[in-house]
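For this depiction, one protein chain was excluded, whereas all remaining protein chains were kept in their positions.
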Amino acid sequence: MTDTTLTLDRNISQPIVVRERKSGQYWLWLLLAGAYLALPTFGNEYWLNAIVVPFLILSLAGIGLNILTGYAGQTSLGSGGFMAVGAFATYAFLLHLQLTFPIALFLGGLIAALVGFLFGLPSAKIKGFYLMVTSLAAQFFLEWLFLKVPWFYNYSSSATISAPRLDTFGINLNNSLGKYYLVLTVVAVLTWVALNLVRSQTGRNWMAVRDMDTAAAVAGIRINHSKILAFAISSFYLGVAGALWTFAYLGSAGVQSFGLSRSFQILFIIIIGGLGSISGCFIGAAFISLLPLALDVIAQTLFAGRVDAGLLQNIQKAIFGALIIWFLIKEPDGMARLISSWRSRLSIWPLRF
Amino acid sequence: MTLFLETLIGGLLAGTMYSLVAIGFVLIYKASGVFNFAQGSILLFSALLFVTLLEAGIPFALALIPTIAAIAIMAVLIEWWVLRPLTNRSAMTLFMATLGLSYVVEGVAQGAMGANVHALDIGIPDLPIFVGDLLISQFDLVAAITAIALVAILALIFDRTRIGISLRAVADDTRAALSVGINLNRIWQIVWTVAGITGLVAGLLWGARQGVQFSLSLVVLKALPVLIIGGFTSIFGAIIGGLIVGASENLAEAYIGPYIGGGITSWFAYFLALLFLFIRPTGIFGERTIQRV
Partner (left out) sequence: MTANSAGAGDQDAILRVRNISLSFQGIKAITDLSFNVRRREICALIGPNGAGKSSLLNVVNGVYTPDSGEIQYGNETFRRLKPLDAARRGIGRTFQNNALFKKMSVRDNIMTGLSRHSRTNFIEHALRLPRARREEADFTRRSESVLEFLDLRAHRHTPVGSLAYGVQKRVELGRALVSDPTLLLLDEPMAGMNAQEKAEMAAFIKDINQHLGITIVLIEHDVSVIMNLSDHVVVLDYGRKVGDGTPAEVRANPAVIAAYLGATH
């Protein structure tokens, strides 16, 4: 009939080349080296603390939500709540157990993962919009909890928490460079972990559940396990991001820093950056951090301070909203896709002549 | 017992407000399959516009005309710029688009009309009255009656007018409706306008009580549990859902709240909705279907 031969149990003659995505890796190393060496040397302190640190933390939170929404396909509006869990849990470990910061941070992340796991359990039964209820339940309940139970903020009258110390195995990181390196290292390590995860069987299972869960079950994937794992891991990332946001960026914060608008912000980061893309989280976070600055500059130069701050904020809000709609219509895969298609167009550009 | 009844009735009356907001959701969901997160912002926008007009000295009835016109224009623009380009995209994408839309509407509304709290007097005294020996808010009573009247009007529109019949056709079977020549885009525009008007009514009632301000747009958050309990596609369900949420929330705050620090209305409705979901994953009035593969 045809000359199709069966090669299933034979070894294939030529070795399989499994070395894709390599060229991107040099860029990654270069970027990392730049972040460790060049940025602190050339950037000024304001930039590091007011722009780069929050940008990195938001990227991390974006990765957390992207794992859940972009990879595993479970929508959540509760990111802020899980960030709060990480922050308050880390605080408790710092305060009551006097742990060194990285360990407290890790444990804080685990507590957030546990809470994420619990709120993820309904996902076994509930889908889509219905599942959004779970995440909003989490968001509002956690906000309420961290406001109403004074133990969490150690009975302080302002209902805020601030790190007693920021030492890391004896080294004091309570200065701008120290905080920057702390955040950078945590973000770099967790980004590596996230990349490993999404490129592994775990990540493929998530994407399968996202694309079509019935087919995923038929293909032998434990869909409930996959979803709940995504909830837990996502919350771990969000929890760590929340703790860093509190202790390495703001210095002290209350639960107000982790309200619903924070959840939206993280969601916007991944929509703009790209659902289902790790690099997209950084792009989206950069975008969301830089857009207000850019608008400020434009307003300054064009109207020289005649536009008041409130109006500017509303303009910014409207622009964000419009961008979200624009991206959903024109580029549902976000800026990550936009940039990679520019890159590939650029690389074949000479051929057009 | 009196306390219980008063709490219950107060909750039910407040619940009519939730119902009113939820009806707007159901209309839009039925016609265009969108869970419209921007419903709250549209409510804020229209209430804000109305108050601004009142404050400019325009009489009540006259101010309604440009407000409703603005709602209609907004509906048309939304249909052009958001719904039409996103036809055939997933419900989740549409939802996220309405999230973006809510930012646009809020930004524009507050940018143009300011973020101050506006007092609104629509002529209903907010004084409690005795009905028998129960103390009931007069305002809530009027609000409830308004809500009931609005629902009756909507029911009439849907039963008797061509637009209503077309809308039902679209909701039942979009493709069939298209094939008999119903203009889907026009239906969407009309439905979004009608939903906007129900939003305006809710916004004015609510705004009269607590001032027209940003927090009005947050009622959208209560609509989700209401819809879960009542089902996304049933106006009757939305009313029941609103009443259930309003009543149970009020009772919970009164009877459980004191023991755990109060303020539990922020999340109580969500846990209630979750409970419902576990018992009936598609809502009280939703149909159980088996996914085709």
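For clarity, chains are labelled A and B in written order, and residue numbers in each chain start from 1.
Please note the rule applied: a contact is a pair of C-beta atoms (placed from the backbone, for glycine too) under 8 Å apart; a residue touches a chain by one contact, two chains touch by 3 or more.
Computed from a predicted structure; not experimentally measured.
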- Out of A:124, A:218 or A:290, which touches the unshown chain? A:218
- Query: Which of A:35, A:131 or A:197 touches the chain that is not shown?
  - Reply: A:197
- So which of A:77, A:166, A:233 or A:312 would be touching the chain we can't see? A:233
- Missing-chain contacts mapped onto chain A: 1-2, 4, 6-10, 12, 16, 18, 20, 193, 196-197, 200-205, 207-208, 210-212, 214-223, 229, 233, 276
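To be clear about the criterion, only the chains that are shown with their structure count from here on.
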- Averaged-CA centre spacing for the pair chain B and chain A, given as whole angstrom: 32
- chain A contact footprint on chain B (complex, rising order): 35, 81-82, 85-86, 89, 91-93, 95-97, 99-108, 110-111, 114-115, 221, 224-225, 228, 232, 260-264, 266-267, 270-271, 273-274, 277-278, 281, 291, 293
- Given the complex with chain B, which residues does chain A contribute to the contact? 75, 122, 125-126, 128-130, 132-134, 136-137, 140-141, 143-144, 147-149, 214-215, 260, 264, 267-268, 271, 310-311, 314-325, 328-329, 332
